[in-house]
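Note that this complex is displayed minus one protein chain, with the remaining chains in position.
Take a look at chain A:
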Amino acid sequence: MNKRPGRAVPQVKSPQTGGMPPLTRRNLLRSAGVFALAGAATTVGTLPAQAAVRAPLAPTGFLHGVASGDPMGDSVLLWTRVTPVPGATPGSGAGADVTVKWEVAEDSGFLRVAARGSVKTGPGRDHTVKVIAGGLRAGTSYWYRFSLAGATSVTGRTRTAPAAGAPVDRLRLGVVSCANLQAGYFTAYRHLADRGDLDVVLHLGDYLYEYAPGEYQARDVVVRPHDPAVEMTTLSHYRRRHAQYKTDLDLQALHAAVPFVVTWDDHEFANDAWSGGAENHTEGAEGTWAARRAASQQAYAEWMPVRFEPGGHIYRRFAFGSLASISMLDLRSYRSQQASSIVDPAIGSPARTLTGEAQMDWLLDGFSRADTQWKLVGNPVMIAPVRFPSTLSSQEIGAVEQLLGTTTIDGVPYNVDQWDGYTADRSRVISHLRDNAISDAVFLTGDIHSAWACDVPADPLTYPTNGASVATELVCTSVTSDNLDDILRTPPRTASVAVEEAFKAANPHVKYLDFDSHGFSVLEVTPGALRMDWYVLSDRTNPASTSTLSTSWQVTAGSRAVSRVGGGAL
């Protein structure tokens, strides 16, 4: 989601024109060309701390890092991309088929190999490699690497999920979304990679953005221009853009350190995507939506460590022993078009859907399953209702509308891109949770570049008097993408604070709201409580940005309500 501010105005800082900090640092790093690591078996944790995009200067080898994802009790998905010959660049279609070897070991020295094999790849899948390493032990850490001819990838570390039904005392997840490369550095990923205590990283979407340089960046500054320098619309574009993101060292470090569980939101395709199109798609001029979506999904399947292949569905569920399940939603592929004007007033029409029927049935069934305690939902767009305060200035309303993807219908702002725009589907979820007294459902949400901790009211009208909540929602902020202070063009934590207070007053179920900060979240799940720590970056445009704990909120088991918790960081 998140509407771009428009195509005009921005001040594009190309690598050639850069000169002000932090661009100086980036250019220095680029010109130094020190990140050619092809063939180097660099162990995770010892990667250099620089945060710039690594220019793919090395001609061959594993230039885009390694990744793992979708851990299960006995298997995990391993990913890499190989450049077998100098010309076989991403999206080029060049280069022959090759067979890449992989191995998984119980130790970093690969003395105790648990699984190994080889897999063919080639230009048909952009020389990406995806393999399911099976026969592994549950709840166990492993090391893995790939090799081709004399080149060996960096060593990645991964971890299988605990066995089904097994008791789990603690699960820790990094939670991230909305990483716009043009808007800054991925230091949030770096800080997560450095922790060393995460079982999984949950990426809730907007892993990459479709825009051309100058179309969407850090306020007016393009911190790092996108490649290719056009809006991605074709398979080659999508592949190259994925490849560019995968050259970011911070992202590489996190991928190599922790298995990801991902879903997509809209920017993996185009802004405000729905089943038949997108706000940022012009049918005809940019090809057909069907072709564009197929291209973006193919590139996504090739370049992401995810158990998804074109033609399948990405919504899927993972279990971590008896402690928690995570249902990852796809809220783009099946949704009806967003309501957009008074001629389309059917916000609540049962004929419109956000999830599609099959995914809805699957989601509700997951809530009712007794095999896991916490029912986490990887929820790309916000489900808690958000009513706009009546006290905002027109400028504030405009800015928040831009942030939340809001449309004003009959004078009332509606968050048409979120669950607020699909109230029939939301009612089905909330009724199911309430009618079946589902105890520990928690929506983990991204998309809107801001941090929220909310109860999900059984009924927003009676919530102020009875506090009845059916679930909770924790929203992580953006890794880099613009938020309210950026849109208002004010310093962080100034103008936005009053807007946040107005929103909380108009929405008593919203207990915490930060419209300004960028960063990441750490989620800890235990049988007694679930807790999220929000970390904020000092400066997203500084590759050496520090991060500090902003706040912590918890949901105690059975409470279906958020409460603030102190005591320092996890």
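Going forward, contacts are C-beta pairs under 8 Å (C-beta built on N, C-alpha and C of every residue); 3 or more make two chains touch, one makes a residue touch a chain; residues count from 1.
By definition in this document, contacts and distances are computed from a predicted model.
Asker: Given the choices "Twin-arginine translocation signal domain-containing protein", "Probable hydrogen dehydrogenase", "PTS sugar transporter" or "Insulinase family protein", state the protein name listed in UniProt for the chain not shown.
Answerer: "Twin-arginine translocation signal domain-containing protein"
Asker: Give the residue, chosen from A:294, A:424, A:498 or A:557, that touches the chain omitted from the document.
Answerer: A:557
Asker: Which residue from A:168, A:304, A:441 or A:474 sits in contact with the chain not drawn here?
Answerer: A:168
Asker: For a quick check of understanding: of A:396, A:440 or A:516, which residue touches the chain that isn't displayed?
Answerer: Only one listed residue reaches the unshown chain, and that is A:440.
Asker: Using the document's definition of touch, tell me which of A:152, A:182, A:372 or A:507 contacts the absent chain.
Answerer: Residue touching the chain left out of view: A:372.
Asker: Please identify, in ascending order, the residues of chain A that touch the omitted chain?
Answerer: Per the touch rule, chain A residues meeting the hidden chain are 167-168, 321-323, 370-374, 431, 434-437, 439-440, 458, 465-466, 468, 526-528, 557-560.
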